[in-house]
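Below is one structure. I have some questions about it.
In this view, the complex is presented without one of its protein chains, the others remaining in place.
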Amino acid sequence: MMIIMKANATPQQVEAVIERVKSAGLNVHLSQGVEATIIGAIGETHNIPTDLFEGLEGVETVQRITQPYKLASRQFHPEDSVLPLNGFTVGGDEIVVIAGPCSVESRSQIIETAIAVKEAGAAALRGGVFKPRTSPYSFQGLGEEGLEHLAEARAQTGLPIVAEIMSQVQVELMVKYVDVLQIGARNMQNFNLLRAIGETRTSVLLKRGLSATIEELLMSAEYILAGGNQQVMLCERGIRTFETSTRNTTDINAIPVLKNLTHLPVILDPSHSTGHADYVAAVARAAIAAGADGLIIEVHPDPAHALSDGKQSLKPEKFAAMVKQIGQIAQIMGRRLATVQGEYAPLKQGWA
Amino acid sequence: MMIIMKANATPQQVEAVIERVKSAGLNVHLSQGVEATIIGAIGETHNIPTDLFEGLEGVETVQRITQPYKLASRQFHPEDSVLPLNGFTVGGDEIVVIAGPCSVESRSQIIETAIAVKEAGAAALRGGVFKPRTSPYSFQGLGEEGLEHLAEARAQTGLPIVAEIMSQVQVELMVKYVDVLQIGARNMQNFNLLRAIGETRTSVLLKRGLSATIEELLMSAEYILAGGNQQVMLCERGIRTFETSTRNTTDINAIPVLKNLTHLPVILDPSHSTGHADYVAAVARAAIAAGADGLIIEVHPDPAHALSDGKQSLKPEKFAAMVKQIGQIAQIMGRRLATVQGEYAPLKQGWA
Amino acid sequence: MMIIMKANATPQQVEAVIERVKSAGLNVHLSQGVEATIIGAIGETHNIPTDLFEGLEGVETVQRITQPYKLASRQFHPEDSVLPLNGFTVGGDEIVVIAGPCSVESRSQIIETAIAVKEAGAAALRGGVFKPRTSPYSFQGLGEEGLEHLAEARAQTGLPIVAEIMSQVQVELMVKYVDVLQIGARNMQNFNLLRAIGETRTSVLLKRGLSATIEELLMSAEYILAGGNQQVMLCERGIRTFETSTRNTTDINAIPVLKNLTHLPVILDPSHSTGHADYVAAVARAAIAAGADGLIIEVHPDPAHALSDGKQSLKPEKFAAMVKQIGQIAQIMGRRLATVQGEYAPLKQGWA
Partner (left out) sequence: MMIIMKANATPQQVEAVIERVKSAGLNVHLSQGVEATIIGAIGETHNIPTDLFEGLEGVETVQRITQPYKLASRQFHPEDSVLPLNGFTVGGDEIVVIAGPCSVESRSQIIETAIAVKEAGAAALRGGVFKPRTSPYSFQGLGEEGLEHLAEARAQTGLPIVAEIMSQVQVELMVKYVDVLQIGARNMQNFNLLRAIGETRTSVLLKRGLSATIEELLMSAEYILAGGNQQVMLCERGIRTFETSTRNTTDINAIPVLKNLTHLPVILDPSHSTGHADYVAAVARAAIAAGADGLIIEVHPDPAHALSDGKQSLKPEKFAAMVKQIGQIAQIMGRRLATVQGEYAPLKQGWA
C-alpha cells in the first residue's frame, strides 16, 4: 500500500503516518521525492482498510499495490477452482448450462420445464421461490411450496437445483432443498447474508450487483470464502449504465478480467444482462467464446403467461437451438457441455 | 398503462393482449392508429407489473402513464408529510441536521461527539453499530454495546438517535434503542428488511441505493408504507457514476424531483455523496438551497483516528461553522434550524 | 408519436396541443382515458423533434412509437447493407479484420505492420495520422506524411486503408488517400464533420461515442446517409461506465441490438473497449460469436515502444493466433474471413 502525501505535508504529518503504519503491524518504506513524499506500507495489507490512513492530515491519497482480497485471488490460489456438482464439474473442461423459469409457478410448470431443458442439454435447473420484486404489489414467489416442486422436478430429471436466497433467516430452509444457493444482484452486499452462507457448505452462485465493480464482487466472494465455504461461482448478469435499449449492459470484459484475477468459476446470465429473449442467444454465445464457464438462462414453457420476466424467457425450442450453438463454440474453446447422467446423487453439503 | 403493439402484430395477438388486460381487472381502450395499435389498460394499475404484458406475443413495449407507487406519491397524498421527532419535526418548516461519527467506537467518543454536535446546532445524533463493510476484514461495529453508548449519549444531550439496521434479525434489538432506523444504500432493495421495518412503528431514514433510480427509491419506501409505517424520510447520498474525483456523485436534482413526486421528507448526506471533508460544507449548503428538509453529516472529534470514514468526517469546529451557514440559507428558504430543547421524550414507537 | 397530457390538463391545453400537431403536418388521434388524455400524432414523425410538443402547457411527456431515424433503419431497409471494399465486402458472409497501429509512427513501422497483419489474416490496415489526444502535450500524429506512408503500405500489400478524420477541414486531404474515413468516438456528434462526410462518397467507419446511446449512434449515421453517402459501417468501441478495471465497458449487447435495428454493418473494436492487450482476444471472439461483421484491432510490431496505446496493442504473433480463432468461430456462424487478393484496386470513391 502506498500513502502519497500532499506536496505541502509537514515532517510531523509524515511522522504521524509512519507511526500509524507501524501500529497496524506493517513495515515502512519511505521515499522522499521531489514531487511528493510516498510512504510504502509493507506486509499483509489485504485486510487493512485504506481509510485507516486516508483521514490522517497531510495525506493526499492511498493506493493499494496488492488486492484487498486474498482467498478469492488467483495470486493466492493459481489453479482454477473446479467445483463438483452432481456428476459434473463447474470451472474445469465442462461448460454448464443452468436453465429454468424465473419463478416456480406450479408443480406442473416446473416439472415440464425441467424435462424440456434437460432434453435440450441443460445440466442444472433454476427456479425462484423467494422473488426480490421492486414493487410490494408484485408476485413474491411460492416459498417452501416452490422448493418442494423443485425437489420433485429434480427427482424426475436428476438436475441439481439453483434457487435464490434473500435473507439469512431462509438459510436453514434453503440448504435442505437446493444444490446451489443463488445470491441475487440486490443482495451482493447484504453482508449478513454473505456471512450466513459462508458458514454453510452448500454451493453458491454469487451474482454481481447492478453497479458493483469487479473488485467489489470479489470482496463479497471473500466474505463467503472467509467463512470456510469454498464452493463459490461468480455470475455476471449485466450492469446498470446509461443505455436504455437493453435492460442492463452485459459487461463481457468481466469474463476475461475475472478469469485473470480469480480462480473461481464464472457464469454469465444473458437473460438479465439483456432483458430481451431476442438477444439472449447472441450474448450466450459471446460469453462462451470469451471464456465463461457456464450460463444461466431463463426458459419458460409459455413465456406469454409467465408470472415474471416473460419478456426475457426463451421457449424450450429456442433454448434447444441455442444450446446446440453453445456446444459448437465450447468445442472451439477446447471444452464440452456438462450433462447429467443417471439419478440425482447429492453432494455432502448443508452445514459445515 | 399503454401497451404498444409491434407494427406487424396480428389481430389475434391484439385480442390476446386485450383478454390479458381484462383478466387483470382493468378496462381496455383500444386505439388502432396507422403507426401502431395501442391498447390502453385503465384502472388501478400501480400494483400491476408491466411484465404481465411484456412477454405476450406482438407486444413492442409497455409504458406506464401513472406511477407504480401510490402511498409514497404526492398525487395520492398532496400535503407534505411532517414527521415528529423528539420536540421538533422533519418535513415542515424546520431543517434538521443529524450529525455524529460513522461508527460508535467507544463510550467517550460518542458522548463527546454528541455534546459537540448539539452545541454546534445538530438536532439528532448518528452513529453506526452494525457496519456494512466491503471487506470481511474491516471493523464491523460494536453491536449492542454501541447501542448502549448511543442511549447514554442521548440521555445526556436529549438528541434522538439515528443508527443503521442491516438485517431483519436486528429489528427487535434496534427498535428498543433507536429513534430512527437507517436503511443503508446497500440494503435499499433488501425487501425482507423493508417488510420487517414496515411492521414496526419506528421512524425510518431510507437511503437511496448507489445505482437506484428515484422511482426505485420510492418503490422501496412503498414497501415500508404498505406495512403501515408512515414515518419514512428519504435520503439522497450520492450515486455511482464514471466520475472518480469524488466518492459518489451527489444527485442534487433528486431534491426538487423528490419534492415534486412525493410528500415524504428529503434529507441529503453530503459526507457520503462527496466522500471528502473539504467538499461537505459546499454540498450541504447546496442541498438546503435546493429545498432539502435536512442533512446527515459525519462528524468525528479526531478524524485522523476514526476507525472508518475519517477522510470524509468533519471536525466539530468545521461542523459548527457549516451549521451557521446552513441556518442563514434556511432563513432565505423561509425555514429555520430544528433544535432539541429540554430532556429526551421518546415518541410512542416500536412495534405496531 | 404519443403526447401524454398531465392528469389536470385543461381542455384548452389539449386543444392547443392538437393544433400544434396539425400545424406540424400530422394527423391527430385523440384518446381520452380515465388515467390520462393521450394525443396520438400520426404521420411522418421521424423528422419531428419531440421538443416541438414538450414545452406546451399541460404536456406530461412525449413518447415516440416509431424511430427518429429512417435511412439507417432496418424497417425502412430490411436487407443487410453489404459494402464493397477492395475485392471483399463488409456486412455479408465475410468477416473483416482491420488491423494496424494506433498511430503511424514511421514509414518502416507501418509497412512492417501491414505485411505482418496481412500475413496473419487481416483484410484492411488501420493507422492514425491525426490523433485526438486528451493532452495538448501528447504526440498528435504525423499528418499528411503519415498518409503517404499508409499509401505506400497499401501499395505493397493491397490492404485498403482506414484512418481517422478529426475535422471538416481535413476532408479533402483524407479522401485523396484513405479507403475508409474513421470518425472517432469523440467526434460522433461533431455534426459539421458528419455533414461534410455525408457529401463525400468515401466509406465511413463511425465509432460510437463514449456515452452515446445506440439510438444516438444511429442518428449520427442518419446525418451521413442523409447526405447521400450510403457506405457507413458502425463501430462499438466500449462505453464509459463506473467499472475501472478496464478502460471502457464493451457493450456486447449492442451487437444484436444494432443488427436488429439497422441494416448497416457492425464492427467491434476490442482494443479500445478493453484497453488491455490481455483481454483483446477474448472480446474479439465474443464479438464474432455475437454476430458482428468485423473487428478493428491495434497491432504494433513493438508495443513497448509505441508512441500511443502500447498497453492495448497486440504483437503480430498474438494477433495471428487470435485471427485463427476468429476464423473458427466465423465458420460456426456460417461465415468466413475476408481476404485481400491481388493488387489494390480502389473503388470509385471521393466526392459525390
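So that you can tell them apart, the chains are marked A, B and C in the order they are listed, and the count of residues begins at 1 in each.
In this text, a contact is a pair of C-beta atoms (placed from the backbone, for glycine too) under 8 Å apart; a residue touches a chain by one contact, two chains touch by 3 or more.
Since the model is a prediction, treat every value here as computed from it, not as a measurement.
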| item | value |
| --- | --- |
| From A:Ile38, A:Ile115 or A:Ile332, residue that would touch the chain that is not displayed | A:Ile38 |
| Identified contact with the non-displayed chain, of B:Ala24, B:Ile42, B:Ile252 or B:Ala320 | B:Ile252 |
| Identified contact with the non-displayed chain, of C:Arg201, C:Arg240, C:Lys318 or C:Arg335 | C:Arg240 |
| Footprint left on chain B by the chain that the document does not show | 211, 213-215, 239, 241-246, 249-257, 260-261, 273-274, 278-279, 282-283, 285-291, 325, 328-329, 332 |
| Touch residues of chain A, complete complex, unshown partner | 1-2, 4, 7, 27, 29, 31, 33-36, 38, 40, 42-43, 45, 63, 65-66, 75, 211, 240-242, 244 |
| Residue numbers in chain C that touch the chain omitted from display | 16, 46-49, 51, 54-57, 68-69, 132-139, 166-169, 186-187, 189-195, 210-211, 216, 219, 222-223, 226, 240, 303-306, 308-311, 313 |
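Methods note: only the chains that are shown with their structure count from here on.
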| item | value |
| --- | --- |
| Rotation angle superposing chain A onto its copy chain C by C-alpha atoms, nearest 5 degrees | 180 |
| Type of chain A:chain B copy interface by residue overlap (half), same or different | same |
| Most remote chain, CA-based centroid, reference being chain B | C |
| Inter-chain centre distance, chain A versus chain C - centres from mean C-alpha coordinates, in Å | 33 |
| Distance from chain B to chain A - Cα centre to Cα centre, in angstrom | 27 |
| Of all residues in chain B, the ones touching two or more other chains | 211, 240 |
